[in-house]
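Shown below is the structure under consideration.
The complex appears here without one of its protein chains, the remainder shown in place.
Now for chain A:
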């Protein structure tokens, strides 16, 4: 907690320095700092352990060092230039490593760098060799360095987290064998597959699941009304299947005296679900989601089904008659009657399928991991257990796989039906906060809500900034003669403000396109940018006005007066709203006797 709060408070000096660098104006920087110090939302966010303060620390660090590096542009390859450039890279790696939202700041730095390089390219006094050096330096510091750090972070992650845990099922068999405590770590299981073995089958696609079935039927109208077969990411008893011959029953196989018969490449087999005793079955009905594929069901009673339960087992790259190895053999199951291949489409079934993954039989005979499986667990008391030190995946494979799993998990955070979720347009207007703790009147309540005065000030400033930019840009384009100071100032507005606005857009707009569950705190990185913009805009606006008013003492008085008023306003609003972040006890704000009564300016706030 201490740590996060410390990082959270670092945001203030970072923002201060950034604005100072961009605008070269102390009041602007101070205003930004005041805004961040006295914003209840920022305080609440950094006081409690969440990843956001860390993310915002790195993000602001990256922006600051980028800006610093830009201002070193006149003495390239100097020590300080190298320092800031590589620091940008380090911060980028940090931001990306905390949350994927860090990608947006990478985009910001990337665009800035491209602009920078384009500028250098147009500078004819710079030889192409020099330009190549510039390019190389940036590639090194902004691409190679962060990537190296990022992968190093993952290497540490895998090295530290080498124990098995509840999320194992999300990963491939090879990945799992690296985890201590997983049943695949230093496995000792029968090596060759035999009839009568109890097995689990895992799909080979990244984050593919185990072949699974359960006591639930496909709903009315979706193919035949037979038992569901799905792919399930967690380890479960319902993932167990028994391998049987297609023409004889198990009775004789369970007899301990009967000889062991191995399964061979090209054999025709039947897979019986252990819990429900139904056979893996397919037929020419449409699969529930992938309509061009066939439906896969569990069929039959106590292992007696029909000829649609027969599957031919084939190992990739092997010849007929070869034995099938657990874990190592990549197999496919071909439906004998229709010639389709058992596969997992990777699509999530709706509620009736418990949001598990669809399993289909695909008539297109393409070689993709979707239609390849391996055997993971293998239980057969008649066979000797052999220790297998198999499957050493390379680090790159592990890295890729863990990212696939994360991306799938992230996009899986979909809002449920009828759930009221936070919408991106709510955020800048501070429409609704997030309850951190406490619901009832007697609880100690903390409510994440931005200081409304500050947030609305930011919002108004955004409009003001837009107006100022349009005016200055048009004036410059029309060739209006400006004094030296005004030219400087318009440079600050257009270039500095532009960079910050770009940052705000990059950290805000992408949320409109996300399908996942969104929360209010996703806006805070963007809010940092908008606070910095507020500082720059007000400073420039007042200077413009002062410039027009005449450079006398009255102008300076107006300038100082407005700044003082803004700061006092912020201070007063903080005094009003500070209980939001430091905790409230007592009746709800809707009750007139509450200390927060009268402060519930919007009906949607719930403190």
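Worth pointing out:
FYI, contacts are C-beta pairs under 8 Å (C-beta built on N, C-alpha and C of every residue); 3 or more make two chains touch, one makes a residue touch a chain; residues count from 1.
The criterion applied here is as follows: contacts and distances are computed from a predicted model.
Its UniProt record calls the unshown chain "Protein O-mannosyl-transferase 1", which is the correct pick from "Glycerol-3-phosphate acyltransferase 3", "Prolactin", "LicD/FKTN/FKRP nucleotidyltransferase domain-containing protein" or "Protein O-mannosyl-transferase 1". Touching the missing chain, out of A:2, A:396 or A:513, is residue A:513.
Among A:301, A:474, A:545 or A:565, only A:474 touches the chain left out of the display. Per the touch definition above, the residue from A:26, A:73 or A:121 contacting the chain not shown is A:121.
Against the chain not displayed here, chain A makes contact via residues 118, 121-122, 124, 128, 289-292, 417-418, 420, 431-432, 439, 474, 477-479, 513, 515, 590, 603-604, 606.
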